[in-house]
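All protein chains of the complex are present and in place, except for one that has been dropped.
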Amino acid sequence: MSGLSLKNVSKHFGMLEVIHDLSLDIADGEFAVFLGPSGCGKSTLLRMVAGLEPLSGGEIHIGGKRIDALAPGDRGVAMVFQHYALYPHMTVRQNVAFGLRNIGTKSDEIARKIAAAAGTLEIAHLLDRKPAQLSGGQRQRVAIARAIVKQPDIFLFDEPLSNLDAALRSRTRIELARLHHRLRATMVFVTHDQVEAMTMATRIVVMNQGRIEQVGAPMEIYLQPATRFVASFIGSPAMNFLAATPTGDANGRIMVRLADGTTVATAIPAAALPASGPFTLGVRAEHVLPGAGSPARVDVVERLGERTLVHALANDGSTIVYDEPGDVAPAIGDHIQLTIDPAHVHLFDAAGRAYHADRIA
Amino acid sequence: MAAPHAMRGYRNGFGDRVLFVAVLLLAAIWIAPIVWVVGLSFKPNDVLMRSTGGIVFPPFTLKNYADILAASSVFHWMLNSAIVAIGQTILTLLIASLAGYGFARTNFPGKRMLFVLVLAALAVPEQAIIVPLHTMFAVVDLHNTYAALIAPRLAFPFGVLLMTQYFRAISPEIEEAALLDSASRFKVFWRIVLPLSIPAQATLGIYTFLHGWNDYFWPLVSATKPEMYTLTVGLAAMQTNFAQTEGIGFLMAQAVFAGLPVMILYLFFQRYIVSAVAGAPAK
Amino acid sequence: MLKRTFLGLAGGLLASVALCAPQAWAQAKTEITFARFFGACEGDYGTSQDVAKARGECGVMTTLTNLFNATNKDNILVKPQIIEWGPYYQQFNARMAAHDIPTIAVMHSAQLGDYVRYVEPMDDALKEAGIDTADFTPNARAAVTVGGKIYAMPWDTHSWLWHINLGMFKKAGLLDAGGQPILPKTVDEMIAQAKAVREKTGKPYIVMATSGPGDAANSGRSYYSWMYDQNATIFPNGFEKADFKTPESLATLKAFEALAKADAITKGLDSGGGLGGFLNGAGAIYLTGTWRIDDMLAAEAKPDSPLHEGYAARVFPNLFKTQSVWTDNHTWVLPKGTPAPQHKAALVFLKFLWDHNFDWARGGGHLPARQSLMAEYAKLPQRQYVVDIPTFGKALPHEARRQFGFQNMIGEEVVNIINSGKTAEQAADAMQERSVALLRGR
Partner (left out) sequence: MSGAASSGIGRPSWANLLFVLPYMLVLAVLLIAPVGLGMWLSFQDYDMLGGWAGGVGFENFTNLLNDRIFLGTVRNTVIFVVLTTPAFIVIGLFLALSLNDRTRRSSALRSIFFGASVLSVTIVTLVWRLVYLPDRGLLADTLAIVGLHGLDPVVSETYALPAIAVVTVWWIIGLPMTLFLAALQQIPAEIYEAAALDRTSRWRTLLFITLPSIRRTVVMVAVLEIILQFQLFGQALLITGGGPNNRSRPMVQFIYEAGFRDLQLGFAAAASQILFALMLLAALAQMWLGRRQDGAS
């Protein structure tokens, strides 16, 4: 049992409050990703779990045991740092062994553990090198090996992929996912990269300005973002946001009119919505369909290979992005017509709260 | 260390040659007295008694150096200087590193206040407290000991501030990793931070050593027994008006002999002097 | 690598300290420390015991010490502690404050008044050591007696001379029929001689060191000598107030002013430059003490020396009333606080020195402190001209405090006349003002 539980955790640096009364439970064996823009407090939160930042308030429990007063080394956590934080003056072997020696592990056991970890991470041939002699990817593996040998209750990752190039990053993502699967350990991973979050997490914790915006499985967060912030942060390209005015309802579902005059009959229950206030309609690119509909003019075309993103200007000047499969795309300046798939639109109230259509089972 | 290219980028032509000649000229001025001293050290004393010119012409002699080897207190003074300078260096490195780490990386109650105190201490000139220091050491009867020669220098805060600066520039991640590796605070310092700060240690070490080696006022008043003289004080004692005329060559040979080990030490550590300072960004 | 180098260095050094520790000397020896100036000359005399061959203060002192250490029957080891002459007394003060008491220390009799509190009275000790105080010259006796008690063993009388290059005097027509130098009897005569030397040789009349540390004393001694020639003192009204504006003082200062104005004296030489210059024929007269006689004689003997044509040592000439001259004495004191065995050993060494007083007088050039040696001393070359100094030489009484401070201060102001063109009146004013500060302390 090594779940992580945060209870009313808060943190402030002087007058500046960076974590607001935050509570969260992460179950044993979960791969939880703290996702958010820089400065949202996700790293601070991770460092509080690690014991590198003291709490201003609240409690942290691991496996049911309160640990927030313990020294970092006593918490049963291991951490992989953004810049790996390998000890530059020690060999790989010494790096990996350092923590074990500090807790008095016997030499033969250390050797065995290092051998196992080196095998797993394919770094056996690097053990006698110094970190400076390793490539970025190799350092990454050493950092992970250093965490693994300690057999911690929880692995903490602080944006460990941000220093890798794109190819290595996607490969490491897969390896980490595989590692998680094999170790069945609880992992907490901090990133600002939604792709990392989507691909690896069993649960994503979206954070913004020291608060949790939403906690959920990746697809849940993608499909039913709890707030406009989450909606905008998850998904690429970002969700289209258009000002929308409710015009009534049909069969209990709200109807809205967009700025260009188009009316969209959403699948969102009208009853859920507050009575008034400005609304924003959100729709992802894949749910904007070219063909008949409102007129628009092609502004920018982004070819991604497997698909092409088309940025179009509606006649009220708002930008809408939609995608075409493959290389099929209109030319810049072309006049096209776009339809929004009403089944997949979201509405956001002035406070950013989201309203979705009932989940399509 | 990207500077070499940086400088070469805009160097070319006539201006460079003028600059280079200027530097060479300065270098000639700088080295002339030293060459002269070395020259004098190879001249017979009775010749020098009448004239100190013409050092490039014979007669030459090795007698002055032979005399040093035969009978001279210079060895003993060098040893004293070495003990004092090395003692100061090792102790300064130790306590300055500890304190620098404490200030740069740990939190404890009253840290800010103590650090302000250290900064303020920077303004205290060592020569201005010699009189009370001398009185204090006299009261506890510690003059003419290595402790007295070594200790007062340890109080000057330059080393602490240098190490504080340097430790602040070391990525905290590595220390955090060590903390997570169950290392105690002292172990983090001793096993991780200290090895990483060797360039700064080298810089501080070299400056402390040179300072200790060249110190004059304090040893002059504290080391009053000739057997406790450091090289500076000892050589000054040789330089009586009388000795100067009776043995300029011998004196110069002793000067050369005394300067040699430090010069060699300098040449050996030279690259650290610059690169280590460069390693600690002066934020 | 670096760390290892550091540790290695440190370890090696510590090991060598352990080896070099003073225990190296045999256990049974009674060690006494012997604080002195006179320079170190280990290069030339490091192991020599041949006193007869030793020249110069340093050579004689070093050789005597070596000889004693090698031959004494009492298992005594004398450890010389050689301190630069300039800061010797500062150093002595620091030692006393640091409770680092030398067993025997050299002290100028001029300083004895200031330090009498800190040294042992020696009447009984000298008797015990077998040193006959009746043999003291009157000058030496006065030098070591404070308030009726003897506080030091006198070692010499030293005084202030004109060392003369007879070759240049001859060129300037300043030799008498017997080939002896004609000395001036008034300031005007002196200036006239200076002009003659300048005309005939192109060189300055007087060479004197004025710029090195401690060189101010040269000018101070010259000032005192001319003051004593006028039977004058800087303390006409008691020892708590000096007066530098007496007619005699101003007359003395004017003599220096006249020398400087006539370009008759070298400017800004230190003693190395002064002595070297004189030996090279850079001037006709060198102003320094008795301690250089032997060096000059050695130079005279060399065929290629400008002094080869002749050298003469003469008492600093009287330009005023009656011949007198500044004198001082090197004496040996026993600072208070020495344990009995060392004290006893010190007396053995002092007796040894006393027995070798003539060696000092010969090699060091000073006049002996023993009346019984005077006749023999007078037989040494040039010494006949200085042997009477103890009869007419003068020193400040021991009641006058801060005598070295005064000698130095006076010297500095005279140097200002010579090197910087101060007038006699300006220098007297400055002396007057500075004397107040000098007497302020206890």
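Chains: A, B and C, in written order; residue numbering restarts at 1 for each.
Everything below uses one rule, namely that a contact is a pair of C-beta atoms (placed from the backbone, for glycine too) under 8 Å apart; a residue touches a chain by one contact, two chains touch by 3 or more.
Source: prediction; values computed, not measured.
**Q** Kindly state which of the options C:156, C:229, C:248 or C:412 is in contact with the chain not pictured.
**A** For the chain that is not drawn, the touching residue is C:412.
**Q** What chain C residues would touch the chain not displayed?
**A** Interface residues of chain C facing the absent chain: 86, 89-90, 93-94, 96-97, 117-118, 210-216, 266-270, 272-273, 276-277, 282, 402, 405, 412, 415-416, 419-420, 422, 430, 433-434, 437-438, 440-442.
**Q** Residues of chain B in contact with the chain that isn't shown?
**A** Residues 1-11, 15, 19-20, 22-24, 26-27, 29-34, 36-37, 40, 51-53, 94-96, 98-99, 101-112, 114-119, 121-136, 151-152, 154-157, 160-161, 164-165, 168, 172, 175-176, 179, 185-186, 189, 207, 210, 213-214, 216-217, 221, 231-233, 235-236, 239, 248, 251-252, 255, 258-259, 262-263, 265-267, 270, 273-275, 277-278, 281-283 of chain B touch the chain that is not shown.
Keep in mind that, in the parts below, only the chains that are shown with their structure count from here on.
**Q** Tell me which chain's centre, taken as the mean of its C-alpha atoms, is farthest from chain A.
**A** So the chain farthest away from chain A turns out to be C.
**Q** So the centre of each chain is just the mean of its C-alpha atoms; given that, what is the distance between chain B and chain C in Å?
**A** Centre-to-centre distance between chain B and chain C: 37 Å.
**Q** Would you mind pulling out the distance in Å between where the CA atoms of chain A average out and where those of chain C do?
**A** 91
**Q** Measuring from the mean C-alpha position of chain A to the mean C-alpha position of chain B, what distance in angstrom results?
**A** Chain centres of chain A and chain B, defined by C-alpha means, are spaced 55 Å apart.
**Q** Which parts of chain C, given as residue numbers and ranges, touch two or more other chains?
**A** none
**Q** Would you tell me which residues of chain B are touching chain A in their complex?
**A** Chain B reaches chain A through residues 171, 173-174, 176-184, 187, 191-192, 195-196.
**Q** Where on chain B does chain C make contact in their complex?
**A** It comes out as residues 45, 49-52, 63-64, 67-68, 70-73, 76, 79, 82-83, 86, 89-90, 134-135, 137-138, 141, 143-144, 198, 201-202, 205, 220-222, 224-227, 236-248, 250, 272.
**Q** Give the list of chain C residues in touch with chain B in this complex.
**A** The contact residues of chain C facing chain B are 2-3, 6, 9-10, 13-14, 16-17, 20, 22, 33, 37-44, 46-47, 56-58, 79-87, 90-91, 94-95, 97-100, 209, 212-215, 270-272, 275-276, 279-280.
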